[in-house]
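The complex appears here without one of its protein chains, the remainder shown in place.
Presenting subunit A:
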Amino acid sequence: MIGSLAYCILGTLLVGAVAQDTTVPQIGVDDSLWYPYDETLLLKPLPNNDLLLSFTFQLQSEPFDPAVSSHSFDAYEYYTTFPRAIPPLLDSTATRQFHLRFTRGFWDALSWGQLPHGGKQAGASGVELWSLVQAADQEQAFQNWKKLANSLSGLFCSSLNFVDKSRTTFPRRSYASASASPLFNDTENLYLMRASLPNEPICTENLTPFIKLLPTRGHSGLTSLLDGHKLFDSLWNSISLDITTVCTENGDSLCHYEMEAHVDMATHVPSALARNERPIPKPLDGNSLRCDMDKPFDSYQCFPLPDPSETHLKLSQLFSKPIKNGNLFANRPTKICADVDRSTWTAHLSVDDTIYSTHDNCFELSNDQNESGSGYDFILESSDTTQVSPVDPVPIHVGRSLTGNGQDRGGIRTAFHNDNDTPVKLIYFESLPWFVRVYLSSLQITSTTSSHLHEDDIITDKYYLQAADRQRPAHLEFTMLIPAHSDIVMTYQFDKALLQFAEYPPDANHGFEIDAAVITVLSPESEEPVYETRTSTLLLSLSTPDFSMPYNVIILTSTIMGLIFGMLYNLMVKRIVTVDEADKIMLNSGLKYKLLKLKEKLLKTKQTKID
């Protein structure tokens, strides 16, 4: 009994000791420890009940000394928010900057005005990549570029490995914003290279790695809203990534990487909301039609009203989920802004059944408010959705199309429309595949608004690098001055080349995509790029061979040769006899007869031996 008592005491002592052992250090948020990560969401209602959403993510890496090679003994790499996949890629390919664009859809410039962020973050329909690579010569630069494109194709699940010499151009004046970059080795040069895969399919597999590069990885903050189902249901969406190397000017010669990631989408709000209730866009029942009462209205007639102009839009309805929380580790909290017309629109932030509003319609998601963890919701209300904050007018409208018919030649027609009072100076960049054999001598400028037009007035500078078959695309770069209030049309002709049998893609009859033309609008005084826009891509139909013909020819020829040979052989070798004759011959010289003879021989020899 004393023993059991002793055990009890021992037990309690032990428990006490164990309980005291729980003074482990707590993991909490040290308020002074912040990481460089900014995320912002801008909502801008557009005319026609459309909505533009712009997600912006900005990150910075820890500083490094470019003079110290990453292979040296003392080198170490320290990552906080910056994705770990990028710096080794930049280091191994000597890349100072690269810019990647995944865009899909049509940006309606007439209704929506300028592209977001001055067009600098949007690409053409498909995938576009350009980078600034440091190398000793052009060949080495191309090797680094190829390595970069291949690595990015693995990272972003995109077919960037198809980027080769026949798709890469070295832009002269376009993409000038990518020119200011540090050079780590004075004996080498920086080379700007650009390639594009027009109309490359863009889907969730491109979005997934993008989200995983960001530190929140889709689990909290604004990245929790990024969902392929909603993003790719929009009228226009663009995913872009910009990585640049920035070196500080002070004496410590340290550099760091900066990453800017954007996701922009323009959706039609009523159809996006309707998809939540009716996944398939079916016609409405008669009961749910909104009919115009002023016009004849009965069970057989209904003049539908246009889309309602009042709205109470919740972000959680649009994305089927609220924003989980603000990011928990950044310098500045997550920011949501609404660029709305203050007279008819209001913007509120809703969290834990509390509605907040601010004077400038910008909200910061600090996590003190989100105590229940139910997330943040953003509410846009309007009494008249036709009143939106004014869209920035586009400096120049450009449209490009193919002309001509037939399988051996065609033309390209680019139309510029300048609505402004001042002339617009722009750089027109075009990269055409080698099988589009351009005749620059057929270049013509015409106008419906001005007569007495001279080509030199419009195109002030021309750069043309001819294509080399399978080696280089045709590279056109024109500096153009479009007069005020004018319509200028530029046309030129080309011949279509024939490709080799194995060069045709599996669905050759679909046609071949031609890259979009890139237009960089320069400011009139300083010649700095102000706005960037791209035309649409073009689908060129080349003459495609009938791929079944080799098989057909072989079969037909072999059949005919077989028939001829067979007929001749029969005529020469065979003899027609009657059945009785045949039997007699067979009896005396057939296979059975020979075998019998052989057997007789063997048996006879045996018999003779016995005898």
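The definition used in the following text is that a residue touches a chain if its C-beta (ideal position, glycine included) is under 8 Å from a C-beta of that chain, and two chains touch if they have at least 3 such contacts; residues count from 1.
Keep in mind that, in the parts below, contacts and distances are computed from a predicted model.
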Chain excluded from display, named as in UniProt, from "Ras-related protein Rab", "GPI8-like protein", "Postreplication repair E3 ubiquitin-protein ligase RAD18" or "DASH complex subunit DAD4": "GPI8-like protein"
Selected from A:Ser70, A:Gln138, A:Ser159 or A:Asn185 as touching the chain missing from the view: A:Ser159
Hidden-chain contact residue, picked from the options A:Gly123, A:Gly218 or A:Pro395: A:Gly218
Those residues of subunit A which, in the complete complex, touch the missing chain: 104, 146-147, 150-151, 153-155, 157-159, 161-162, 200-205, 208-209, 218, 227-233, 279-281, 505-507, 547, 592, 595-596, 598-600, 602-603
